[in-house]
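Of the protein chains in this complex, one is absent; all others appear in place.
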Amino acid sequence: MKVTPIIGLEVHVELKTKSKMFCGCDASHFHAQPNTHTCPVCLGLPGALPVPNKTACDWDIKLGLALGCSINRNSFFERKNYFYPDLPKGYQITQLQKPFAINGKIKVDGYDIRINRAHMEEDTGKSVHMTLDGKDVTLLDYNRSGVPLVEIVSEPDIPSAQVAKSYLNKIQQIVRYIGISDADIEKGSMRCEPTVNLCIDDKYFTPLVEIKNVASLTGVLNAIEFEIKRQTQEYIDSNIVKSDTNKTTRGWDADKSLTFLQREKEGSADYRYFPEPDIPPIEYSDDEIEAIRASLPELPDQKIARYKSYNLSDYDANLLADDAVFSAIFEKALNNSTDFEFAKFVTNLFIGPLKTISLEIEKINPIFFKNIFEHKKELSSTAIKQLILDSYETGIDPLEIAKSKNLFQVSDTGKIEEIAKKIIADNPKAVADYQKNPLSIGFLIGQLMRASAGSANPQLAKEILEKLLK
Amino acid sequence: MPNLNKLTLKEALLGIKEKKFTAPELVSDCYDRIAAVDHQLNSFVTIVDKETALKQAQKVDPSLPLAGIPVAIKDNFLIEGLRTTASSKVLDSYIAQYTSTVVQKLISAGAIVIGKTNMDAWAHGSSTETSDFGPTKNPWNTNHLPGGSSGGSAAAVAADECIISIGSETAGSIRQPSAWCGIVGLKPTYGRCSRYGVISMASSTDSPGPICKTVDDSAFVLSIIAGHDPNDATSIDQNSWLYPSQSISDLKGLRLGLPKAYFPSEIKTEVKEATLRAAETFKKLGAEIIELDVLDPQYAIAVYTVLQRSEVSSNLARFTGVRYGNDRSFFAKEAIRRIMLGTYSLSSGYYDAYYLKAQKVRTLIVDDFNNQFKKVDAIIGPTSPTTALPLGATQGQAMFGELEDMLMEPSSLAGLPGISIPCGFANGLPIGLQITGPQLSEDKIVNIARLFESNTDYHLQRPQL
Partner (left out) sequence: MPDTKINRDDLLHIAKLSRLTIPSEEENELIDQLSQTVSYIDVLTKLDTQNVAPTFQVNHKKNVFRSDEIKPSLTQQQALSNAKDAYQGYFKTEATINKNK
């Protein structure tokens, strides 16, 4: 039996605007005292009216452009009507017919994943279920109510759990790159809901299952893999195929590593969408869209491609490009050089010693990197690592530090030969050992290094000793 | 001067300025009047404590444009610290946490809020009979209704319980009770006055506006409460409309349209005759009266019923008793009817047939007005097909409000400004005339109304209570 997973992902990204989507309340709600960032609008008090946050809308478009979407110049908000205590107005203001961004595409692990839409909406409040005085109650905090969200919906183009995880990584990376969200899954500023079904034998389709409550990237991977296995077995047992009315919602239990049925869908919910009468329609001009496009930074894929053009490996390029801030610091050190060797040299420092400390771009001096590179033959690799850290911390030119600490290795073959001849003369037993076993040259190299107070270039020392002992 | 409550706004401002009496004396006379008659009328849901109001009147800065003027506010406008109920038991003990923009402007202009007036619960009606706190009675005949939904505001003005009042209109709720109570109701262009802090009924037509004793009074109050509000995305940003100082002396060259369809079969004979007499008055003043063929108001009734009830069903979803007020079991019959029909017309399978279709027919209504205003400068007609109906008239009527307001629904759906002024009486009950103009033409219709008023004396009549 051939099983082809069909996976779509719905991702909600919380924008890090200063204020909320439809009112001026502070949008940062993490760890705030409950119900201290609310106002008539986001609390849904009688008579309150929404006014949209321009920056949030601009950022939705910015994200749409980064995802390769077309932008709907003419757009409007709609009401999605349903009752739930964390939804203060009894409706959510969102976009249905005219999302700001549609029909995008990104490449993930070699696959083209199409983006159906990236639309603007508001978040709900938070509900906490607990038992107080023996009664089951729900506690409500509306600090999060009204925070701007962009909902990104992919087409069901994702072929595996692993690609799903990569897709989420990529979305997270892009969103952080363009500076619109922290996209932190643990903190809830990025949330995902996979929808999974299977194609059996290229012919039959299993019912759609939406999975809720996945709180980490690993969770997404595991939940999807579990669901694929479960649906495969269910199909074998029951032969039930997808219909318009048998989509279900299952919750992911991370502790038990399984999905459980949350509720049967008796038809889909009737949200009675209609255009939001309190908010006039929106029209972005071509100039405005182009200005937003121009404000996009170089995106991760473009950066990786550029780094690979410096002859860096896939792995190195991906590592350097992963974080926009880190890559900016790397590029300051690189200082527009196109020398492949220099690029590799700087890369090794960044993914080596410099990865261990917290870097500030102002303290990076490209001349320091250049100087060390030009003298690298005279320095041991240990010395180089130490020098880059010291010069970063102190702001002193590494060449000066090397001089003062006497780190320059002697590469003068004449000098080394002198010392080598003396070592050979002083250590006849070691020489005899070497004649029997060439690998024992290490002792003589060690002696030479000691005699030179560590300043001889060990590679050269080895070559010269071997030459003299032939 | 006794009975200062009987003064118009203009007279009251002049009297205070000329130091003939003080603001606290004016406020006090209104409270005396309320104490004397409100048990008969039930105009008020909440009366502000008299001492509080008097203190405010004493301290108010006399240079402010409405300094010391007692104002009654319809109970769907939020005022911080005051009970705001929309005349529904759902909000029986709700104390507002902020003040609506319109009321804030009045307070900043020195007006003294003396009470919140009764209305059809949630503004769902044209009679004030659906109030959860009992109907308001018409001061001209307390066996009759005052109209609605701003019935309390209209009754309070007609009975001189206050000097000015504020109402709101979704389709008829300012103009119709003003007609039934023999006073002036001015519904501005949609978006002219901010809806922020007004409990929403139909978001796309709700319009706050003044209900006053004379045309000048209502024009002056409009100049205070109108203006762009950044808290209301639908408020227009044309310059705040200024109180017109240039009145006109005749209507020469003015073309007034009189739609045939505004005399439906339901119309009371006296109402028709009063309207035609008014047309004659306009003719004498130099206007040309042109008979118009307008789009049948039955379509406006259908459009309004669908759109209003749909928006209502969504706007009332926030009332669940969790954050404020009582739970949804406290909704009364009329609200339930409207919410249910609204939910139905928005629900899947019906959205295209009802809601979307209604919005398309709305375009036809807007286009029709645009065409009419190429032929005429303003449109006149009766405000209501009848005079004030007796108590109990609305019982069991599934669509009383929408049918009663048929003559105002078209202009409300198109967002047009309209004014109702007294133009006659029938069996001791007032008859109202409406004048409607294109969007933003308040100055024109006010001038026409003022000229009519100065050539008649209906506005000088007062009910005997």
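By written order: A and B. Residues from 1 in each chain.
FYI, a residue touches a chain if its C-beta (ideal position, glycine included) is under 8 Å from a C-beta of that chain, and two chains touch if they have at least 3 such contacts.
Keep in mind that this is a model prediction, so the values were computed, not measured.
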Residue of B:Ser149, B:Ser200, B:Thr305 or B:Ser420 touching the missing chain in the full complex: B:Thr305
Listed residues B:Ala35, B:Met340 or B:Leu460, member touching the removed chain: B:Met340
Listed residues A:Ile93, A:Val108 or A:Ile282, member touching the removed chain: A:Ile282
Option from A:Lys212, A:Lys247 or A:Lys415 whose C-beta touches the chain left out: A:Lys212
Residues in chain B touching the chain absent from view: 94-95, 97-98, 189-191, 204-205, 230, 233-234, 236, 298-299, 301-303, 305-306, 313, 317, 320-325, 328-329, 331, 333, 336-337, 339-341, 343-345, 347, 353-354, 356-364, 366, 398-399, 413-415, 439
Residue ranges of chain A at the interface with the undisplayed chain: 17-19, 23-26, 33-40, 43, 51-57, 76, 83-85, 127-129, 132, 135-142, 212-213, 249, 251, 262-263, 270, 272, 275, 277, 279-283
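Heads up, the rule we're going with is that only the chains that are shown with their structure count from here on.
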Partner chain B, residues of chain A touching it in the complex: 40, 43-52, 79, 81, 83, 85, 88-91, 140, 270, 272-274, 277-280
Residues of chain B defined as touching chain A within the complex: 76-78, 84, 86, 91, 94, 96-98, 100, 195-200, 202-204, 230-234, 310-311, 313-314, 316-320, 322-324, 343, 346-348, 351, 355
